[in-house]
Every structure is written in C-alpha cells, then in structure tokens.
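This structure is in structure tokens; I'll ask about it shortly.
Heads up, one of the protein chains got dropped from this complex, but the rest are sitting where they should.
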Amino acid sequence: MSLKKIIFALGLIIAVSAAALIFFAHGLKYISVNVALLALGAVLMRQSAYFSDNFYQHASPQTFYPTAGRMIPWFAWLAVVFVIYGLYISFAIAPTDFQQGEAYRIIFVHVPAAWMSMVIYLAMAFWAGVGLALNSKLSAMMAQALAPTGAIFTLLALVTGSLWGKPMWGTYWVWDARLTSELILLFLYLGFMALQASIDEPRKADRAGALLALVGAVNIPIIYFSVKWWNTLHQGSSINMGAAPKMAATMFEGMILMALAFWMYTIAVALIRVRCIILERERNSGWVKELSLKDHA
Amino acid sequence: MLVAQGLACLRGDRLLFKNVGFELNAGGLLYVLGENGSGKSSLLRMLCGLLTPEEGAVFWNGKKIKEDAEQYLSNLTYLGHLNGLKDDLTALENLQTNARLAGVEASEQAAMAALTAIGIARCAYLPARVLSQGQKRRVALAGLWLANTSLWILDEPFAALDVASVEVLATRLGEHIAEGGMAILTTHQDVTVNAKHTQTLRLSK
Partner (left out) sequence: MNGAWLTVLTRDLLQAYRRRSDIATTLFFFVIVSSLFPLGVGSDSAILSTIAPGVLWVAALLAGMISLSRLFAADFADGALEQMLLSPQPLSLLVSAKILAHWLVCGLPVVLLAPMIGLQYALPSEAIGILVVSLLLGTPALSLIGAIGAALTLGARGSGLLVALLVLPLYIPVLIFGSLAVSASQHGMSPQAHLSLLAAISLLAVVLAPLATAAALRISVE
C-alpha cells in the first residue's frame, strides 16, 4: 500500500462521511462542521498527489522537505478559513448564555486549546515512539517540532481559563482539576524542550527526548487521575469547568470548528518547523548546499 | 569471529570515518591507528555496542551483536580511557567487583595474584583515590589476568604505564592470542605483541 493511496483514501473517507452527514444524519444542524470536514477531505485527496508511491521514501528528510513545503499553504489556508468561520459562529451565531452572559464565549478558545494541548502531547509521544522503535530521524524531528506548539496551546488554555475564572469565580486562579492538570502538562512540555535543548548531540537529544515523552505519556493518566482525586477531596465539586451549561448545537459547532482550525494551524506550523530542523541538521549535506545555491542564484 | 562491515561514525555533524570494515579470527590481533580525533575510541566503542553505528553493522560469529547481546558481552572485555574504579573502594575490592560484574567469580587469592602479576600488589589495600594515574591503570588492567573472555578491546592500554609494566602487559596479550583469543588495540607507543596474524587498520581524516 503506498502512502499516496493511504492519504487519498483518508481524504475520501472524511469527505464522503461529511457529505453523507449533511444529507442524512443531522440535516442542517451541524452543517458548517460538515462543510469544513468536506474541505479537509478534499485537501487531503489533493495532497496525496505530492507523495510518491514508495512508503519509506518519505521517511528521509531530503524527500520530505519539498513535500512538506507544498503541503504548508493548504493547511495554512484551511486554518485561516476555519478560524474565520469558527469565530463568526462563536461570536455572532451562538446564543448568549443566560447564566454566564457574554463572558462564556471564551470557551470557544479555551476548550479547543485544552483539547489540543493533550492531543499534541500524545502525537509527540507517538512520533517519539516511532522514532525510537524504527530509529527514524524524521519522526524524532516531528516530535521536536510539535513540542513548542503544544506548549503554546497549553499556555493558551491556562490564560483563557484564568480570564474566564475572573468573571465566573471572582478570581484569576482556582486550583480546579482541569487548570491544575494543564499547569502540570505545561511543566512536562517545558521539561521536554529543556532536555532537548541541553544535549548537544542532536541524535542523542532526539532519543533522550523521545524516551522522556513516552515516560510522560505513561504518567499523564496517573497525574490526571490523582489531580482529579485531590480536587474532589479538597474542594468538593462546586466549581468545575467541564460542567458548562448544557450546550446549544451552535455552541458545539463553534467549538468543533475552532478545534479543526487549531488542528490545521498545528499541522502547518509543525511542518514549517520540521523544515527548519531538517535544514539545520542536514546543513552539511550535498542537497541542502545545492538548495541554498539555487536560492541565491 | 568478529566482523565489521561498512561502519560509519558521525559526531555532531562531523563524519569521523565511513566504510570501515575488517574480519578478526581466533588468534588475531588488530591495531587501530590514527591521529588524535580520527575516531579510534569511537570505533572501539562501536565494536562493543556502546555506540550505534550511523551505517553498517558488527557481527559476532555471524550474528549482529545487538541480536544476541548476552552471548557477545560474555565473550567481551573492554577497557576504555576510563578505568571504572571507585575512589572509595580499595584496589582489591575494585578488581573483584569488576570481575564479578563481568561474570567471573574472583577469589581474593586470584585477585591478589592478578595484582601481583602486573606489579601493583603492594597497593591492594589502598583506596583507589590515593593511587596515581599509572597505578589506577594497572589495577584496571589486572582484570585481564582474571578474564575468561575471548575478545579483548583495549583503548590505549599502554598509556601511562612504566616500561616494565608495558613488557608484562605485552606478554599477557601474547599469551591470550596464542591461546586462540583475539585483541583489538589502539596505541601510540611502539610495542611488540607476539601474534600469528597481526592486522592494522588506519583511520584517516
């Protein structure tokens, strides 16, 4: 099975199921999300053309570099379109909450950011694991490229969470289970980046970082559980961000769209960063030198 | 039999060597020569499995050394630049501990005999902390009199030794090879070790 076909099939599945949902299941209820998914599926199908038939060829930084370059604009544009669409729904269409007023609208950023912070750590651990198991350079670079974006989303979740906290609870910070877990997750991201930065040999840094990411991934459920346990015992369940008022369909739609936008942004930025890392690591190899000569010509 | 094929070593973004290969059979001695920084020590560490080659592989009796690590390691004695001695233990304790770690049950008499062989017996009960550089090196090398392994990989074994000890060590290496053992050495000194098959591998920048 070639990479080209896999990506094409993935795009096709996403597009067809989105189209099917528009026609049959939810009707017009979640139409914007479905249209967005349709667009994503179409882009993936288009992107599959950039990949060669050989599955393993793209594990080499040299062949991945131009492919990544061609993919970036697509994901970047999708991110822009989804953000505009998502913000429009979040701010113009979604109804005002009768309890929290307009302030609740920050959840359209907060909740997707919190989702992304967890998902990116898992993605990082996944690439790290692949890198360790198959000894592939590109996977390790991918893990390294994802870390700063993950840390930024974690920070965003923390900042928006405390901004929301001020009107809701009258204080910027409460030791709520979700905020506390996000804080610890931020520490994990910072530890990963600090470890990679303080080992000079890049291959060694890759492998040490990968092992740390895996250890972190094993620990995250334990940490999450312990913080929840601690929180219920110390504060009762009086305040809980997760227990937002029952959501209207449009609220849910806005959140999903924002999450999709963040996804596209993450992919685009990670690809840009991976390209930088590839150039930096392979600066002494022939193909990078040729590339820079071409650019100067 | 130890076989290395197409080894390449990358440190940072500097390629130290590539396409290094050799075959070492029972009763063989291999000298690894080269200037400072040409990657001699890295090559030896690669042969031990401490360093993963950028390209190529090392085979022991036809199998990759990572595949059957236990088998390979129980046939291997490696001594790098570092002596592996603990400052707070005596020379004798250090020697016995390291032998046990390598899987040899060394009695006190056997360890004493090894220390006597390399002429350091009078330091046996001194903590390694107070020994000189050459004395420490000799305590580490005394392990060769206890070893029951067939492949010895030694990084600069003659450095910091006095003339008499160099002689003793060269004789011991000759015995080991005559018994069908193998040795891989780096050295800057001109030392003659008797061996049936002597090969030289030169690493150049």
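For reference, chains read A and B in written order, and residue numbers begin at 1 within each chain.
We take it that a contact is a pair of C-beta atoms (placed from the backbone, for glycine too) under 8 Å apart; a residue touches a chain by one contact, two chains touch by 3 or more.
Note that the structure is predicted; figures quoted are calculated from it, not measured.
S.K.: Given the contact definition stated above, which residue among A:His110, A:Lys137, A:Arg207 or A:Arg275 touches the chain not shown here?
M.R.: Only one listed residue reaches the unshown chain, and that is A:Arg207.
S.K.: Which of B:Glu55, B:Asp87 or B:Glu108 sits in contact with the chain that's absent?
M.R.: B:Asp87
S.K.: Of B:Gly21, B:Gly103 or B:Gly134, which one is in contact with the hidden chain?
M.R.: B:Gly103
S.K.: Using the document's contact rule, name the residues of chain A that touch the chain not shown here.
M.R.: Residues 184, 187-188, 190-191, 194-195, 198-201, 203-204, 207-208, 211-212, 214-216, 218-219, 222-223, 225-227, 229-230, 233 of chain A touch the chain that is not shown.
S.K.: Applying the definition given at the start, please give the residues of chain B touching the unseen chain.
M.R.: 48-52, 70, 73-74, 76, 78, 80-89, 93, 97-98, 100-103, 105, 127
Note that only the chains that are shown with their structure count from here on.
S.K.: Between chain A and chain B, what is the separation of their C-alpha centroids in Å?
M.R.: Those two chain centres are 50 Å apart.
S.K.: Taking the complex as given, what residues does chain A use to touch chain B?
M.R.: Residues of chain A touching chain B: 135, 200-203, 281, 283-284.
S.K.: Given the complex with chain A, which residues does chain B contribute to the contact?
M.R.: 10-13, 52
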